[in-house]
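Supplied in structure tokens, the structure appears directly below.
Heads up, one of the protein chains got dropped from this complex, but the rest are sitting where they should.
Chain nomenclature is as follows: A and B, assigned in order of appearance, with residue numbering initiated at 1 for each chain independently.
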Amino acid sequence: MSFLQIRNLEKTFGNVKVLKGIDLEVEEGGFLVLVGPSGCGKSTLLNSIAGLEAITGGSISIGGKAIDGLHPSQRDIAMVFQSYALYPNMTVAGNIGFGMEIRGVAKPERDKAIATVAEMLQIGHLLDRKPSQLSGGQRQRVAIGRALVRKPQVFLFDEPLSNLDAKLRVDMRTEIKRLHHRMGTTIVYVTHDQIEAMTLATKIAVLKDGVLQQSGTPAEIYNNPANLFVADFMGSPAMNLIPVTIKRNGSGVSISTPREEQDPLVLGVPNAPAGLSAHDGKEVIFGIRPEALTDRDGADRNAANVAESECLIEVVEPAGSDTFAVTRLGRKHVTARLRADANVAAGKKTKLAFNLDKAVFFDPASGLRIV
Amino acid sequence: MSMPSADNATQVNKLARGLIYIVLILFAIYYLLPLYVMIVNSVKPLSEIREGNMLALPREFTLDPWYTAWSTAQIGVQATGLKPYFINSILMAVPAVAISTLLGALNGFVLTKWRFRGDNLVFGLMLLACFIPFQIALIPAARILGMLGLAGTTRGLVLVHVAYGLGFTTLFFRNYYAAFPTELVKAAQIDGASFFQIFRRILLPSSAPIIVVTVIWQFTNIWNDFLFGASFGDFKSQPMTVALNNLVSSSSGVKEYNVHFAGAILAALPTLFVYIVSGRYFVRGLMAGAVKG
């Protein structure tokens, strides 16, 4: 039984449909991350759950109880905003306690709750300060504290880390994950950063232009993207997407793509699924992640299908832990992820191993996954 | 700010919004009423004003009061109408606005992109000039203008308006240029551009918004000035505001209200015109004058 349920949710601003029938659910204690490029509707979706924007169609329920008509304060949710949205004229304690004050909670009780939260977030020494006297990370903690103190059924996070610098962002990310483990409360989290999505989520929902592209566990989204958009959006460096031509070849197929200054690349895919052989003679998009395209020694030994080919390396980018090598296939730049000490040089040919177990194929017209 | 509300409160909401509109419309009437009264009564014959209702539309429409106000009304000792004073105002305002705006732009450029020791003090001293009560300057200004041979002349008024407008124009341009990327100025310097080349080729082309704001602000203030015009102008240089006041407060003869109104609208017309044509900039100009940034 899912805890937060969104059914056929629609939202229009004037003539513009920003949410086009979203169906989404998350189990109790889950961590749902809404991800997508800016303007995809993810923040609108979050605001709709919060009740900050009235929905045009569909329904939202928490714990089996419909909440779409309720005022934000009655939905039993708490929200952390991108700008932190701390009340500038109140102290940290005032900020955290404001909601309780509005609900008429007595002062001693309020102070106790504030102290508990402050201790949990290690902001006890900041309680008398004004937000303007705090650093970005401290403000972030206060904003989280203000949400925690409500003990809501669902936490909503709207790009909470995007205003922090890179290092602090990683620290806070870990901290949010730790908090989630400890509290066990359901979280809906909006971000445009796919790494944040991968690291935090128990479930990811990818949105584009107000349409839900795919939802599933991080591994499902990463390994089995439903369409070209999801494949391209998730993962860094991005998945290589190469136009190739399919040729039936006995029980398997071979895929080929032209190369400049080299013979065409031809890879055999034995035991190809029927869906792929049906595209005999047609062009499809061959998707392979950089980590499935390696030097020969780095190839996954457990993989059943590994094809090799000499490729001309154009650029070598050592990244410390790995070395990325860029070649060109079918007029597209293609990134391979090699071991840090791999013996490659720009302008030279090297043998690359394609782990075809991890390969995915898309229909170029619809963008949908074939296999 | 949006104040989204729960669906069940829609009825109350509609009522509240209706009330808000009513209050806002009442305020609009309050602000428009004096203008309406002036316009309506400036096209009525005097007899109709005396007997009739000031809010009523004219029964007999006449442009005579406008004609009288413009060219034949008795102002001071002469029956010249407001026309020569209108021209005085233009001859005073146009050069004063142009000079003070240009100087303000140069000052703003220097104070933001060619910082030197004590520049903040210089700016502070110039800024303070915006706020001094002009009464403090009346006696010495009269003497200086006399010494320069500018007493009672339009050029004298231009000088005074430039001097007391510099604080504002410098403030506007300084705030605007402060946000202009200094890297561009540095890049131009490396390319060998001189001070004036940088100003003309790099800064000025992107200064249109602030120039408009400054020109409107200065024009409104200078056109509407009364104190300097009354203190330093004679009948050959007095501006429109002084003439209007003379027309309205002259105690001789019958009070020709309709002529007074026509005159008042004539005096207000240029600034109102500027305001209607570029109201958006006008608001921004007012804001820039009052609130920082």
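Quick note on the criterion: contacts are C-beta pairs under 8 Å (C-beta built on N, C-alpha and C of every residue); 3 or more make two chains touch, one makes a residue touch a chain.
We take it that contacts and distances are computed from a predicted model.
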| item | value |
| --- | --- |
| Among "MBOAT family protein", "ABC transporter permease", "NADH-quinone oxidoreductase subunit L" or "NuoM family protein", the UniProt name of the subunit that does not appear here | "ABC transporter permease" |
| Sole contact to the chain not displayed, among B:62, B:224 or B:250 | B:224 |
| Omitted-chain contact residue, chosen from A:57, A:72 or A:252 | A:72 |
| Full-complex contact with the absent chain, from A:16, A:102, A:166 or A:274 | A:102 |
| Residue among B:32, B:187 or B:204 touching the omitted chain | B:32 |
| Missing-chain contacts mapped onto subunit A | 47, 50, 52, 71-74, 77-79, 81-89, 98-99, 102-103, 132, 146, 158 |
| Missing-chain contacts mapped onto subunit B | 1-4, 17, 20-21, 23-24, 27-28, 30-35, 37-38, 49-50, 52-55, 103, 106-107, 109-111, 114, 116, 120, 122-129, 131-141, 143-144, 160, 162-164, 166-167, 170, 194-196, 220, 223-227, 231, 241, 244-245, 248-249, 257, 260-261, 264-265, 267-268, 271-272, 274-276, 279, 282-283, 286-287, 290-292 |
